[in-house]
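Every protein chain of the complex appears in place save one, which is left out.
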Amino acid sequence: MNSFADLPKSGYEVRPKIAPDGAPLGELLEISIGPHHPSTHGVFRMDVVLDGETVVKLKPVFGYLHRNHEKIAENISYLSSMPYTDRLDYFCSMTNNWAYALTVEKLAGLAVPERAEYIRVIMAELTRLQNHTCLIGFFAQDMGALGTPLMYAFREREKILDLFESVSGARMMCNYMRFGGVRVDVSGEWLAQTKKIVSDYRKFLDEFETFLTQNEILMARTQGVGVLPRELAISASITGPMLRAAGVNYDLRKVDKYGIYRRFDFQVPVGAHGDIYDRYMVRVLEMRESVKILQSALADIPAGPVMDPKAKLRGFRPKAGEVYGRIEGPKGELGFYLISDGSPNPYRYRVRPPSLINLTILEDMCLGQKISDAVVILGSVDIVLGEVDR
Amino acid sequence: METLEQIKARIEPSLPLTKIDLLPNECPAGERSLVVEASRALAVAGFLRDDAQLQLDYCSNVTGIDWPETVIKTKVKKKVQVEGVEQEVEEIVETLRSGHLEVVYHLYSMALKHGPVVLRLRTENRTDKTHLPSLTPVWRGAEFQEREIFDLYGVIFDGHPDLRRLLMWDEFVGFPMRRDYVAPDDFEYEPTPHDEVLAAARKHYPVAATPEVKPEVPV
Partner (left out) sequence: MIDEGLQSELKKQGVYVTSLQELYNWGRANSVWPLTFGLACCAIEMIAASMARYDISRFGAEVFRPSPRQADLMIVAGTVTKKMAPLVVRLFNQMPEPKYVIAMGACAISGGPFKQGYNVLKGVDRYLPVDVVIPGCPPRPEALLHALITLQEKILNQPLTGPDRPRHLNADVPGEFPVPAYGPHDLEPPNNPNLWQPPTLTR
């Protein structure tokens, strides 16, 4: 590793490039991309050293959205943290809710009724659909397709957000899951509406793929760019579509089989090259699998209660102990680590943020690439800064 | 996967001078953990990763925990002779727990798809002896999470490639996630607070000396 004391604090700087024997070799340009930059997906900063247009060093700088989620959660009750989890990864509030509810259920030993399990699967897969769709829109925007793919993506996202809103009351911050079930039941009309949107989603994916998958520019910009080798991906704890694009078949829906995922028949798409194009394809194929899961979940959903009658919303004090729970979020393994000391507040509340950990190998993927590719590589990682910095 | 007792029984003979404690966990999921001395942590971590039966190649989560010095009260039932009759009396025993910082690693295996094995390291105290070996050479994924723990808890990881603050700015002093950290007092209270908020607000802002003095209107 190099030393970091010589990186600029902000702005840019030109430094002489010197060969190992001391001869001058031209100039190196040091620039700071972000925290306000249209392609950094939020307030993220990269300190980049460029030789011409080639990246020779890249250091991510975090913390511009560090809003102390963990500290706040340690001072409030278990249930009060639920709305805060919405704001972690603000594209996927439903899966965040599920990960937290699942962890507390493990901690307190609560059971979840059958119908609630189905509703959770439906919500999580809808979240996966809208997250991946929007990500591909943003990522195409990073490559210069200004607006158009994003417009298509947000058109579909609005339909899914309407579903979330009609059941939970909020478009983005749903706060829907509870320990031992979900907050309110879904209606028959809601299920019918969801069925219609899900079956239309295939058509949308076909349309989206017609424009993107065989697109000359997309292929030229992404194939063989930002390659992440399999061994590095495992050692650096990469999860989610990034890991599967690198060729590792590791999907927590298959490994842990949490919830009722063992009942659904679906495949895990795995890439071969680990480049950006594979990441794109893995996401598209995952969306098609999600549609399959959704269709069978919507067909099989049983009637019944949606809350465990033993679950206590008020005065909830789990016994002392600790637990780590995790689910396969759209971005990767989202985990919660809770330590209870028997009081109403968790003693320690830790979020395992997939976005942050997937970002840690950004430098390895960007070294030797052009600066314009570094932006696309960052786009393909799929980060949300609320989760990176918490 | 093997139980923790089996893992412990295999590590201790193969890595001499290593002593491993098992930490119980009473919650229904019951994930117990291996407590390893700081000096032997790298060797144990290497063993857990490379052992053919475990292959814990994936370090999922690294957590820092602050345990300040506290008095733990436990109820103990005791048999006491009261006037010749044996009675059972509950007695509260106070034990002093020394303060320390703890780092917890959750390990899984991507190759064999099992886990977790929970590994815990503890510092000697919270003030000057807060050094622990960095496990980044074993699992690259620990790098940024260890930096975060250094930033928020003040654990110094020896052998870490780039130990700087991650989330707070470089000029920041103190470790905000520690339980005794006092945040800067920049709250803004409503002008008419009640109850306990009033007491907190009084502490922060001086009460107006004279309530509502009307400005003199020139005639």
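Chains here go by letter, A and B, matching the order in which they are written, and residues are numbered from 1 within each.
Going forward, contacts are C-beta pairs under 8 Å (C-beta built on N, C-alpha and C of every residue); 3 or more make two chains touch, one makes a residue touch a chain.
The shown structure was predicted, so the numbers you read here are calculated from the model rather than taken from an experiment.
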Option touching the unshown chain, where A:33, A:112 or A:150 are the choices: A:150
Identified contact with the non-displayed chain, of A:17, A:171 or A:273: A:171
Sole residue of A:27, A:158 or A:207 that reaches the chain not shown, by the stated touch rule: A:158
Residues belonging to chain B that touch the chain removed from view: 167-174, 176, 181, 183-184, 186-193, 198, 201-202, 204-208, 211-212
Where the missing chain touches chain A, by residue: 35-38, 42-43, 63-69, 71-72, 75, 83-84, 87, 90-91, 150-151, 154-155, 157-158, 171-173, 385-386, 389
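Criterion: only the chains that are shown with their structure count from here on.
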Centroid spacing, where centroids are CA-atom means, of chain A and chain B in whole angstrom: 26
Parts of chain B lying in touch with chain A, wherever the complex brings them together: 25-31, 57-61, 63, 65, 104, 106, 110, 113, 116, 118, 139-145, 161-162, 164-169, 176-177
Complex interface listing, chain A residues touching chain B: 1, 4, 62-63, 66, 68, 70-71, 106-109, 232, 234-238, 248, 250, 255, 318-324, 326, 333, 335, 337, 339-340, 348, 350, 352, 356-357, 359-361, 389
